[in-house]
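Missing here: one protein chain of the complex. Every other protein chain is in place.
Up next is chain A:
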Amino acid sequence: MQIKLRNTEATEAFGAELSRLLPHKCLIFLKGQLGAGKTTLVRGLLRAFGHQGAVKSPTYTLVEEYMSNGRAVIHFDLYRLSDPEELEWIGINDYLDQDAVCLIEWPEMGEGFLPEPDLVLTLSVVGQERNLKVETSNLSVKNFLSSVIKQRHTAIL
């Protein structure tokens, strides 16, 4: 399933729409090159949950935790990881066991130490626009996203 996102606002809006269908506990992988809009999507999602403050890229801190309106969101960025084993050192399983929406940027860097995700979002750069590929085996997520695509976005596939 692929969605065309015209600009930054569209990427944020998708994040916001996505927030409506996520269970309290789920694992999402975010893939795409530097500047593709991974953190932008997470910002849209957090804003929709009611988070008011800044949404920083966790590149330097590796992980940022948020709690708003009773929803916990944990945002990882594994960009700077040199060995997936380092995930053990930051206590990855303690985070993933929580009742929280876990979003992981650069999951490729943690291969072998991360469980199967519920959803994989891959952003690719096409000029000013972004192509979003959605992969999930969860049927309700699939159906919801299909309706989102019909309503608001131009499906290209």
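In this text, contacts are C-beta pairs under 8 Å (C-beta built on N, C-alpha and C of every residue); 3 or more make two chains touch, one makes a residue touch a chain; residues count from 1.
What we mean here is this: contacts and distances are computed from a predicted model.
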item: Candidate names "tRNA N6-adenosine threonylcarbamoyltransferase", "BMP family ABC transporter substrate-binding protein", "2-hydroxy-acid oxidase" or "Tryptophan synthase beta chain"; UniProt protein name, chain not shown; value: "tRNA N6-adenosine threonylcarbamoyltransferase"
item: Residue among A:T59, A:Q98 or A:N131 that touches the chain left out of view; value: A:T59
item: Residue numbers in chain A that touch the chain omitted from display; value: 8, 33-35, 37, 39-40, 43, 54-57, 59-62, 64, 79-83, 86, 89-90, 125, 127-128
